[in-house]
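Comments concern the structure below.
Here the complex is missing one protein chain, while the rest keep their positions.
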Amino acid sequence: MTVRIKVVNPNTSAAMTRGIHGAALAVAAPGTTIESTSPAMGPASIESHYDEALSVPGVLAEVAEGERSGVDGYVLACFGDPGLDAARELAAGPVVGIAEAAMRTATYLGRTFTVVTTLARTRGRAWDLVERYGVTKFCAGVHDVDIPVLELDQDPDTLEKLTEACASALARDGADAVVLGCAGMADLCADLTKALGAPVVDGVRAATLQVQSLVAMALTTNKHGEYAAPLPKAYSGLLHPFTTSPG
Amino acid sequence: MTVRIKVVNPNTSAAMTRGIHGAALAVAAPGTTIESTSPAMGPASIESHYDEALSVPGVLAEVAEGERSGVDGYVLACFGDPGLDAARELAAGPVVGIAEAAMRTATYLGRTFTVVTTLARTRGRAWDLVERYGVTKFCAGVHDVDIPVLELDQDPDTLEKLTEACASALARDGADAVVLGCAGMADLCADLTKALGAPVVDGVRAATLQVQSLVAMALTTNKHGEYAAPLPKAYSGLLHPFTTSPG
Amino acid sequence: MTVRIKVVNPNTSAAMTRGIHGAALAVAAPGTTIESTSPAMGPASIESHYDEALSVPGVLAEVAEGERSGVDGYVLACFGDPGLDAARELAAGPVVGIAEAAMRTATYLGRTFTVVTTLARTRGRAWDLVERYGVTKFCAGVHDVDIPVLELDQDPDTLEKLTEACASALARDGADAVVLGCAGMADLCADLTKALGAPVVDGVRAATLQVQSLVAMALTTNKHGEYAAPLPKAYSGLLHPFTTSPG
Amino acid sequence: MTVRIKVVNPNTSAAMTRGIHGAALAVAAPGTTIESTSPAMGPASIESHYDEALSVPGVLAEVAEGERSGVDGYVLACFGDPGLDAARELAAGPVVGIAEAAMRTATYLGRTFTVVTTLARTRGRAWDLVERYGVTKFCAGVHDVDIPVLELDQDPDTLEKLTEACASALARDGADAVVLGCAGMADLCADLTKALGAPVVDGVRAATLQVQSLVAMALTTNKHGEYAAPLPKAYSGLLHPFTTSPG
Amino acid sequence: MTVRIKVVNPNTSAAMTRGIHGAALAVAAPGTTIESTSPAMGPASIESHYDEALSVPGVLAEVAEGERSGVDGYVLACFGDPGLDAARELAAGPVVGIAEAAMRTATYLGRTFTVVTTLARTRGRAWDLVERYGVTKFCAGVHDVDIPVLELDQDPDTLEKLTEACASALARDGADAVVLGCAGMADLCADLTKALGAPVVDGVRAATLQVQSLVAMALTTNKHGEYAAPLPKAYSGLLHPFTTSPG
Partner (left out) sequence: MTVRIKVVNPNTSAAMTRGIHGAALAVAAPGTTIESTSPAMGPASIESHYDEALSVPGVLAEVAEGERSGVDGYVLACFGDPGLDAARELAAGPVVGIAEAAMRTATYLGRTFTVVTTLARTRGRAWDLVERYGVTKFCAGVHDVDIPVLELDQDPDTLEKLTEACASALARDGADAVVLGCAGMADLCADLTKALGAPVVDGVRAATLQVQSLVAMALTTNKHGEYAAPLPKAYSGLLHPFTTSPG
């Protein structure tokens, strides 16, 4: 059986999408196809509530398109899990955010984990998700490496800085594992693991495997209540083109 | 001193906006100006996570426009408080959602409150906000009247059905107050209060007064951290026109 | 319409009451009358659970007197909110404590707030109220300036010390706003705001506006259950004089 | 070694105090002396926040008097635990409320307990204490028998009604134990246990034993911080006579 | 790459182990080997805290044996997840309990899930695990079908009774998914899904896939703190034989 997983990178950066694609591919089982994309509209990178809000319509357009082409499940590859609830309404198959998958995966690795994100201002969103996913007692801290998303793969010192930030977070929080707080860190996961001597969780890998597992169990969102397909209705203005599908 | 409050109705329905405008005006102090609008783009009504997600860009465009014209504070007049965090990044003055204002107001009226929304599928979002605003122990239940948003002012039996739903919610939950779970119920608040003999909180009034009070105290969002103005960056696709402002 | 708000300062200090009166007046809308008083019996200042307990009968006597004279709503102007539940049973109109109003107001200004009280021994009571009002996740810390209540307006270095304590609290907690933990700090609010560059919430102003808003919405305590008027009954001893009213 | 325990009944009813005295005596170890009293001032019975607030000065006067006469520890024999924090500041030895002792005792008897109080309006206070004492997950419900405090020993059907209320509470909540929500129920504890076939916890017994145990371990309130003796200060009005002691 | 997963059924029943083995095999990826066993010592079935406690030494012996033979990861196939922490100390690779995997998997399928266990007395343990795994807000209820573990595959009416119990649990709790509360229900999962029209989560499948995913990501328990190998020490009595390994 072939399983088609669509990985949506809400940041509209092709280089970042390539890194994400590699991470997802690296863990996919034989028979699982990974299709990675980023939306035609939205911010180049997501570093604020505002950026995240404006990335959502593009993410939903990608999911709507995936539904038309028979995708089995979706990964939302931004640590804010933008549009997760709405995507679950649109999709027949499972939709998993990388923050939720990474955080839940980390609970299997010890008593607590610590999160390391890009910029300080994004830590609030991480705490909101910690609460949403019920992992408050497992999350010992949220820290940042102070590198913008799009510089992660430009700054020659990224690995060094990130290693230092993770080591410091582990020590300060007495945590057992690190959760990488940005999809753009996915391709550094192996190097970080080696340097830190502690488990490092990349949400892209974790979410890809979670979707694959849900499909293997034939499990998906319950579509008979809160997450039923959206009601058909009139939409004004620029958003129209891709909103005809749920009706 | 004149205070300008902009009330944004994320549902693109003119009739509903008129009702909301009346509720806000009814409680504004002398010297406070109310400007009620609904976005040029977005869903006609918000009854799902999907609708809510797609309403956010339009809401943010209204806030961006308000900033250009010197608005003092904003009310987000949909019970899901869509785009609240992003709007706080955009605006210099305070931004208050009607759900947060209504729920916090209700905590002054007794031990617990109960929420009555429109459709059953929207109750999940209300519970999310209950948790977000820290009112879990005050919220005794979330119920629905099973009337779509746009039929609230069409259905001749709305008042009767809503009275019954509220009375039943109060009794089942042993609650002290009702929180109306939709801006479209704002103009029924007085009638419901009379019929129920219990406090009924309309979020449009509560949020308008909250913004007015924050302005009176010269208090607004701390703009030096998580809620600083969004970083300038490239945006692709259809969303471009209104996203040039924060840069 | 005229609204009469009675501000009760549970500390029996006339100078402090004058400062509180000024803060309440500064934010009242046209048409709102502020009547500030302090009880005829009780401790000169409230700096322990014991002081607070002994201030309550005097506070309730003031509320009982206010009911006889047609007051519309009450502010309890001590950060322990002494006698709040009992006052809500006595009064027909709303009763708001300055701690609850300040803490809830602060939730609109960012992710977290920090509280700065007078003496270290009063921090426990502040934490109790944090829990009571459901703002646990918003309150990042409770600190003290180590100045007794009655010396706040005597010590020439109060503003300097308080500025330092607030700045240190903001930095240590990474908080977005300061909540002033004593009504005696009300008249320093503007100076502190200027010095700190962060929102500073004075509970006297916040509670006055909250009462005014509740009256504007015709909202008050639900009087048909837990907060119904106390049952008439015999009272022994010295407390008799003012306890005849609720019967 | 002789241990002197003072049991303070905040309700100024001699008959009720006699019943309480009997319950405390019934469990005291050899060598423990029980001294039961009720204050010279305060309400005849406590059935509201107002009653409770007005009972506190009398309770504190009894504790101040006990300190002068060398009492080893105190039981506050009203289910609202009125004045507990203030009494801990006044007393050198331990002070235990019957609600806290009963609720904590009940946690040893199974997964959950249910509380049965006198009047419906007192249930709120019980829930407040459940939260304060950290037993939220152990308390499956709070119910009432709808009998005023002073009629508990007058109404010939009290035992029957209370048995029924307890049985119904146990069944509805699936609880393992009953906590009696009023000191006036203390002398019915044995009969209720027999009738219900489930553990019934009387707070008077539980608190008396808890004080006795704390004294046996030489444990008492830490007096070097929040619970240090109140600072000496001026008190105005009627409360003066008994407030000279802490200075 | 071959992955060896050992599935330990703490109930010493060969028939039940066969059913569990089938469920694990059904979802394993190509290249994953499933080895299912039940311990040589322990209770025939686990239906109390006592049974569970006595199953743990046998479970640990199986894990110790697995370590000697190079197993990559373990599934603990009893809904009480007996010995989970201790097994994580013994094993180099990941150890996953079926309760934790099932509950966490269910959080991806909607807002809430409901658990259906075998006997009423086992519901308490399920609630303990709900709290331990941080899924309190996702778990809407725990119910039982009132069939002993070893009769699940004997009673001709098991499927019918279980369908009814699950349907009733879903309706009463308004839940989106069912979590099967016993490994002995694993082979009924498909039939139940069909009958209920809602997602049904079998922990054996969920845990097997979780171990497989962790191995694919090269993630395992952090072995440098709480979960380091147990310290070598003397063991008295009957337990000796298998306790030589960790030393």
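Should a chain be cited, it is by its letter among A, B, C, D and E, assigned in written order, with residues numbered from 1 in that chain.
The definition used in the following text is that a residue touches a chain if its C-beta (ideal position, glycine included) is under 8 Å from a C-beta of that chain, and two chains touch if they have at least 3 such contacts.
If you're wondering where the values come from, they're calculated on a predicted model, not measured in any experiment.
K.L.:
Among D:Gly70, D:Pro156 or D:Gly197, exactly one should touch the missing chain; which is it?
P.N.:
That would be D:Gly197, which touches the missing chain.
K.L.:
Using the definition of touch stated at the top, determine which of D:Gly22, D:Gly110 or D:Gly237 touches the missing chain.
P.N.:
Only one of D:Gly22, D:Gly110 or D:Gly237 touches the chain omitted from view, namely D:Gly110.
K.L.:
Touching the absent chain: which residues on chain E qualify?
P.N.:
So the residues of chain E touching the unseen chain are 12, 39-45, 47-54, 56-58, 60, 83, 85-86, 88-90, 120-121, 123-124, 128, 131-132, 148, 225-228, 230-231, 233-239, 241, 243, 246.
K.L.:
Take the complete complex as the reference. Which residues in chain D touch the chain that isn't displayed?
P.N.:
Looking at chain D, the ones touching the missing chain are residues 27, 29-31, 94, 96, 100, 104-105, 107-111, 133-138, 174, 176-177, 193, 197-199, 201-202, 205-206, 209-210, 212-214, 216-222, 224-227.
Rule of thumb we're sticking to: only the chains that are shown with their structure count from here on.
K.L.:
Out of A-E, B-C or A-B, find the interface that copies C-D, where copy means more than half of the contact pairs are identical.
P.N.:
Matching more than half of the contact pairs of C-D: A-B.
K.L.:
Mind checking the centre-to-centre distance between chain A and chain B? Centres are C-alpha means, answer in whole Å.
P.N.:
Distance between chain centres: 29 Å.
K.L.:
If I count partner chains per residue in chain E, which residues reach a count of at least 2?
P.N.:
Those would be 111, 137.
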